[in-house]
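Apart from one protein chain that is not included, each protein chain of the complex appears where it belongs.
This part shows chain A:
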């Protein structure tokens, strides 16, 4: 080849596109090839060369592989925007998939799988079927990955055509590349499916462990990661697995090593022999340390993982603390992680060495690192009682250098040391006070003030010191104000002399009248009241002995730690977050919806309602990179917001239309026992849901001549086992009077058998009348819980995971949708949450979800014409027996 590729970027006078068109249709092969290269060059710099689609596709029929590859590259890029033209290429693809040259066969299948156009997918199945059984391993391994591609586009097609079984057969292929790709494809498919597709049995386990030795490094990682889902039956099997995996620890590829470590750690949980465990720990240490000789990027990943490992099994690296000492040329992100691990591994045995290091770090240039080093010294003091004194003397040495941020950081940790070892190291307070006027960071100031207040009786001029801070009280940040308030109160309680007395006046005045910070105000009022009513009690409260702290600032919660350890060698173990906190795999079908305009009524073209779209508004124009939704999503703001005051007053507006003014008497409740039946007593009531809790809203109206008291209530067995959570709280009701109450209810107390129903049989008695029995029919929606919101992706997945036989539809003849937005709002108020909508012909289709009793999900599809009575409601749920009740509820909600 003469010249280089950059010449293809040059532009011409004539106008690029026509010239390229001409060249693409040239009869000379070389000219053609050069032209395609120019097209690709234009494509890679973002120019739109899609208008050349036909001309480029015409170059596809060539024996020249170099040219063919270029055309395919072009096709992958533009097929989606030109789906109709892409069909032109199908014939050549199908032909190529039967070419005698295996490279061409593989290339055809690989490329077809990358073209995400439905029409092409149909034609892909037959070539794929053939290629999965091809003689050439290069073709088979390409076909294996292609199954995963196809699954991503059309999962049903893959299952219908039996590709999954063929794929499973490939696990036993004699070529390790094929095995590796088959494993990778199956693992991905499993991850996106709720059905068990790729289950590791002890049989597959053996097969894969054997393949492990033959595979490329990447294949080894696929296999190890797939196997890490396997739960060994007993300690012996676990030991066997570990034995097979241990040699991987010596692999030059760090990913293989980490995946092997993950596998071993998991099996170790089952191994009972302490000798074996000890031996394994010993074997894992050198490879883990060796990871720290790799590139800094890998070191970072290794350190984040080691951080987790040492929390669970500190012995593995207990003797290796030296390797975590920072090198001066380590990137800052590596240094920070090393510090964290050094603290975790610090012990009485090595603390002197560690302190020497920390002291060095504390004089380095990088401010963040220096601060962390100072804090590390403090944390070691808290962690190791016997070393505390040495740590403190190092801190004092650092304070003497008088570097401002070092001093402030040191004071912050010394406050914690005082909490950990009360009344032990006060002798250093004098030294701390020397730096008083240099403090300008809120946390350091607050810490110093806390120390002064806590030890006011031992600091001769404590009042002067505090007074110096008081002058600027109004300007201080809240953190400092709160500490000043408390410290002044402490001072006053310890030295109730004139000075402090005046100070306390000033502070309390400042903190109550002059502030608009409610925390500060409330605390000040409490102190004030305590001091004015009972100073002794104030002493007991304010000067009470504090619980001793321990250093757990960077230790993870054990359950989280276990989850993260199960995810060693993944991003999860680097972020120290469970996978669901950051993984938001968008199902490809929906993610692409916005790139192309889907025709109206397209099955997958969901859009989001304005109220729900706020979180994602900024990404809506992209391929929907959804953030994990902030868990429990707050109800739509437009819904009738529960009124705090109203709650306190025991009134209820959850079911009232927003425009109805709520009065103290509350909304009318359906009458259950008319006065005519109840000898003048009228009982109205309804089940209500409020803040996730079910109540029975009841009203007793006494139209009789005598006062009624001693009300009691009882419920008969019912489908959902509803019963009162406590006694009925109704005081005497005078003649002509009425009483309202909200009776908290519990579920699953007295369950009845038989078909599900929403009938509640209630008995009420009082001291004056016979027992009254009445029936109440409630609506299922009182059980719909506030956390029923669902992401589109999980909606789709859940929909798929429920068998079609569980889908039930009904025409709700009396229901009506007057306006989409208000319907969505109203439903959200009853915890039926909007997921997506689309138009189909002249009808609106809404997708909603809610969570019923026992967290059973209901996936709802409503089809209706706006303003026309009659709504078709289809529901898919794992509990189809509840469907009739559900329809009743929906009908009542949609009136």
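Here is the rule we go by: a residue touches a chain if its C-beta (ideal position, glycine included) is under 8 Å from a C-beta of that chain, and two chains touch if they have at least 3 such contacts; residues count from 1.
The working rule: contacts and distances are computed from a predicted model.
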When you check the chain that is not on display against UniProt, which of "Eukaryotic translation initiation factor 3 subunit L", "ATPase, V0 complex, subunit E", "MHD domain-containing protein" or "Coatomer subunit gamma" does it turn out to be? "MHD domain-containing protein"
Where A:139, A:189 or A:302 are the choices, the one touching the absent chain is A:302
Using the definition of touch stated at the top, determine which of A:123, A:218, A:528 or A:774 touches the missing chain. A:218
Residue of A:29, A:282 or A:839 in touch with the missing chain, whole complex considered: A:282
Quick one: say which of A:23, A:173 or A:330 touches the chain that got left out. A:330
Touching the hidden chain in the full complex, which residues of chain A are there? Just list them. 1, 3-6, 8, 37, 40-41, 44, 65-66, 69-70, 73, 103, 110, 113-114, 116, 141-142, 145-146, 148-149, 152, 177, 181, 184, 188, 191, 216-218, 221-222, 225, 250-255, 257-259, 282-283, 285-287, 289-291, 293, 295-298, 300-302, 322-323, 325, 327-333, 356, 360, 363, 365, 368, 397, 400-402, 567, 569-572, 574-575, 579, 582-586, 588, 591-592, 619, 622-623, 625-628
